[in-house]
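Structure provided below as structure tokens; questions to follow.
As you look at this complex, bear in mind that one protein chain is not there, while each of the others sits in place.
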Amino acid sequence: MQETIEQQPVANYHRHVNYIKIWAILLVLLIVSLIVGMIGYQFFAVWMIFTIAVVKALMVVAYYMHLLWEPKFLWLAVGFAVLCLFFLFLGVVPDILLVKLQLAH
Amino acid sequence: MKFLPENVSTYGGAIDSLGLLITVTVGACLLIAEVVLIAAAIVYRQREGKPASYIQGECWKQLKWIMIPVIIVVLLDCFIDAKTHTTWVLIKGGTPKADQTVRIVAQQYYYSFTLAGADGELDTADDITTINELHVPVDANVIFELEAKDMLHSLWVPALRLKQDALPGRTITGWFNATTPGEYEIACAELCGVGHSAMRATLLVHTTDSFDRWQAEELAPVTSAIEQNATGATP
Amino acid sequence: MDTSDTMTHDVASIPAMSEVPRGRIAMWWLVASEIVIFGGAVCCYLMFRFRHPEWGALAAHTSTPMGALNTLVLLTSSLNMVLAHSAAERQDIRAACRNMIMAMLLGCVFLVVKAIEYTAEIRQGYTITADLFWSFYYLLTGLHALHVIAGVTAIFFVMLSASKRRHLHRVEMAGIYWHLVDIVWLFLFPLLYIAG
Partner (left out) sequence: MSTHHAAKPGFLGRYVFSTDHKVIGLQYLITGVLMAFIGGYLAYVFRMQLAFPGNSIPGFGELVPQQYNTFVTMHGTIMIFWVAMPVLLAGFGNLLIPLMVGTEDMAFPTLNMLSYWVFFLSTVVLLGSFFVPGSAFAGGWTAYPPLSADGYVGTPFWDGLGGHLWILAVALEFVAFLMGGINFLVTTINMRAPGMKWRRMPIILWMLVIAVLTFVFAVGPLIAGAVMLLLDRTLHTGFYNPAAGGDPILFQHLFWFFGHPEVYVLLLPSLGIICEIISVFSRKPLFGYRAILYSTIVAGVLSFVVWAHHQFIAGIDPRMSSFFSITTIMISIPFAIVIFACIATLWRGSIRLTTPMLFALGAIAEFLIGGVTGIYLGSSALDIYAHDTYFVVAHFHYTLIPVVFFGGLAGIYFWFPKFVGRTTNELLGKVHFWLTTISFNCAFLPLFILGIAGQHRRVFDYSAFPSLMAGELTMLRQIATYAVIVMLAAQILFVVNVVISFLRGPKAENNPWQANTLEWSVASPPPHGNFDPYPAVYRGAYEYSAPGRSEDWWPQDAP
């Protein structure tokens, strides 16, 4: 992580891509996820919808926020944040889902 | 270790010996580290004409002086982990076959204990409910179902080496087996409000005979009521 | 700190200062800290969503068309913001300000739609205390709405200074934040509306 900063090229400035094209793709993805949602609530649909959400988010991050052209240590910052959430989820989920409960409903 | 309360449970010995293991191994490491630290600070005091050595500790030849102790620490860690794991599984990993079943309900600021009785089923006629007194027979596997009504509480029996938090909304199952008859303190080890300090109960471990006698005495009114019912019903 | 490095008298041939503008680095750390805040809340929601399958029925009461409309609004608003950024880099102040105004307006549209949704739900009795699902719904969307308000405010001030050709690099900073708000919604929408 430390080395990458120094090795970054001086000319940062990200290329500007065709933002309207990205927007159109995002829109199509939105419509696809809505259609998938209308089919029903099966396992497949849920996975599809969330995969599409992740793809959409990655596109925004990569092209609108220009993470594609940022130094690697910023990727690490975002990546480690997501990794921490993953740790949190894995550590907590057994206690929420695998316990004998006496809940109100 | 005269301050440690006497152990009266079957698994308490395992915890005590784990404590001893850690004390001996880790204590020895601590002692060595402290001695080296203090000795170094004294021996290498500033002296005229004796400059410090230029040691960076970047090459393996120098680093081994810390890496060898670290490897020893790693080995001790593994050893402690292994023993910890077996002890933990013994105590919290599951429950043995029940000789007695008891429901423990913790609330501000007392415990109520419901002993399942001879049939081993809770919520039947031969249940005995007591407040702040837990009666169990000696040498019996007692399975408890721990519940909390309002706040977090923690069932804490030092003599049994037993501690388990009680949470509202879930039933936590655990067990113990007391080996010596007598009276022992039960406390609440989790802050549960203003009266936390006064939340105290007693564990009474009976010999088998005296437990049967106590049970019979407690059940006497219930038994007579059932008998009366029975005689009343048959014309 | 290897020996060769410390013993030779090289005056740093490499400039240590990184070439990424400091504001942008700061924005990304802000993004990272927001990810763990929203992510933490979403993790909690997910766990409870798995625990309570019956929430599916409750989630059906959220208005998917409204949510979809809001997704569209935020995506378009993000597009405006990134166009403003590229215009600001071309020193095209008019286009930058126009796009930022559009972004802000769309942000306000988002809030209005949200307010209509809230009103409808509360009218039906789905208040924050009605059920844990609704508690999570208001928590997540409420936190997000606060971020939308903050984002609109930030864009407003950036636009004021940009219109005087000052701090043009801040357009990008505001943009990064605004896209983050957009991304959070991209996840909240399926979580609370579609796959509910």
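For reference, chains read A, B and C in written order, and residue numbers begin at 1 within each chain.
Going forward, contacts are C-beta pairs under 8 Å (C-beta built on N, C-alpha and C of every residue); 3 or more make two chains touch, one makes a residue touch a chain.
None of the values given here were measured: they were computed from a predicted structure.
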Left-out chain, listing which of the shown chains it touches: A, B, C
Residue, one of B:S112, B:T130, B:S154 or B:N177, that touches the chain absent here: B:S154
In chain C, positions touching the absent partner: 1-2, 5-7, 9-12, 14-18, 20, 22, 25-26, 29-30, 32-41, 43-44, 47-48, 51-52, 128-129, 131-132, 135-136, 139, 143
Contacts of chain A with the absent chain, listed as residue ranges: 2-3, 5-6, 73, 80-81, 84-85, 87-88, 91-92, 94-96, 98-99, 101-105
For chain B, the residues touching the chain missing from this view: 1, 3-5, 14-15, 18-19, 22, 26-27, 29-30, 33-34, 36-38, 40-41, 44-47, 50-58, 62-63, 65-67, 69-70, 73-74, 77, 80-81, 83-85, 87-89, 91-93, 150-152, 154, 156, 158, 161-170, 172, 185, 187-198, 200
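Criterion: only the chains that are shown with their structure count from here on.
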Mean-CA-position distance for chain C and chain B (Å): 48
Chain A-chain C separation of Cα centroids, rounded to whole Å: 13
Computed distance of Cα centres, chain B from chain A, in Å: 44
Complex contact set, residues of chain C against chain A: 14, 16, 18-21, 24-25, 28-29, 31-33, 35-36, 39-40, 43, 46-48, 50-51, 54, 56, 64, 68, 71-72, 75-76, 78-79, 81-83, 86, 89, 175-176, 179-180, 182-183, 186-187, 189-190, 194-195
Chain C-facing residues of chain A, complex: 5-6, 8-10, 12-13, 16, 19-20, 22-23, 26-27, 30, 33-34, 37, 41, 45-46, 49-50, 52-53, 56-57, 60-61, 63-65, 70-71, 74, 77-78, 80-82, 84-85, 88-89, 92-93, 96-97, 105
